[in-house]
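As you look at this complex, bear in mind that one protein chain is not there, while each of the others sits in place.
Here is chain A:
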Amino acid sequence: MATAAMTVRGVAFIRNMSASFHCRFQALIGRCPQQLSCLHTSALLESKTWERRNLKVFPPQKPDEALRPAEIHLSRRQIKYSKDKMWYLAKMIRGLSIDQAVAQLEFNDKKGAKIMKEVLLEAQDKAVKHHHVEFKSNLYVAESFSGKGRYLKRLRYHGRGMCGVMDKVYCHYFVKLVEGPPPRTEERTGLDEARDYVQKLRDRTIIHSL
């Protein structure tokens, strides 16, 4: 292979990466965790906090209390899609009822929309079967966001024998469905804003006055 010149910044970056790769390779061989010297092996995929929220048990409610709405947390990990592109879809369906969200995603042309629709339908199914939700349409998307997954690194060949590191991006998608009709945000008109402004002006006091 021809000698490739790299920038100083690239070399430092590569040195860091090779150290972390060495750790990951040892983890791949199957050494027990106590023998690993470096502590920075990825513990992100072992800690599934989002799924653990489904295991929380609330104490029984008294008959006069208002019924607590059911919450279902679901996630899909290592989707082959960019987290930034996924964010647009996640932001689109926030606050919609599940039927509306599924309808919007069905007719969206993005690759992430198909995956998100599968996740939503799976969450709806789990809600009815395992989490004692009565009506499958009585759910709305309370939280929905995307996160960065574990990337794979590859070489990208540039001209003149130069190369750079290419990231094969993966993302996670998290969704929380809550039972009930979707919350209605009150629409503020210009008149409301004006009224509030005038009230603020009237509420001003003069300090240290006689």
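Following the convention adopted for this analysis, contacts are C-beta pairs under 8 Å (C-beta built on N, C-alpha and C of every residue); 3 or more make two chains touch, one makes a residue touch a chain; residues count from 1.
In this text, contacts and distances are computed from a predicted model.
*Asks:* Which choice in "Large ribosomal subunit protein mL45", "DNA replication complex GINS protein PSF1", "Integrator complex subunit" or "Sorting nexin" gives the name that UniProt lists for the one chain left out?
*Replies:* "Large ribosomal subunit protein mL45"
*Asks:* Which residue, A:P59, A:G159 or A:P183, contacts the hidden chain when the whole complex is considered?
*Replies:* Only one listed residue reaches the unshown chain, and that is A:P59.
*Asks:* Could you tell which one of A:A70, A:V102 or A:L121 touches the chain left off the display?
*Replies:* A:A70
*Asks:* In the whole complex, what residues of chain A lie against the chain that is missing from view?
*Replies:* Those residues of chain A that touch the unshown chain are 1, 3-6, 10, 14, 17-18, 21, 25, 28-32, 55-61, 63, 67-71, 131-132, 134-135, 152-155, 163, 165.
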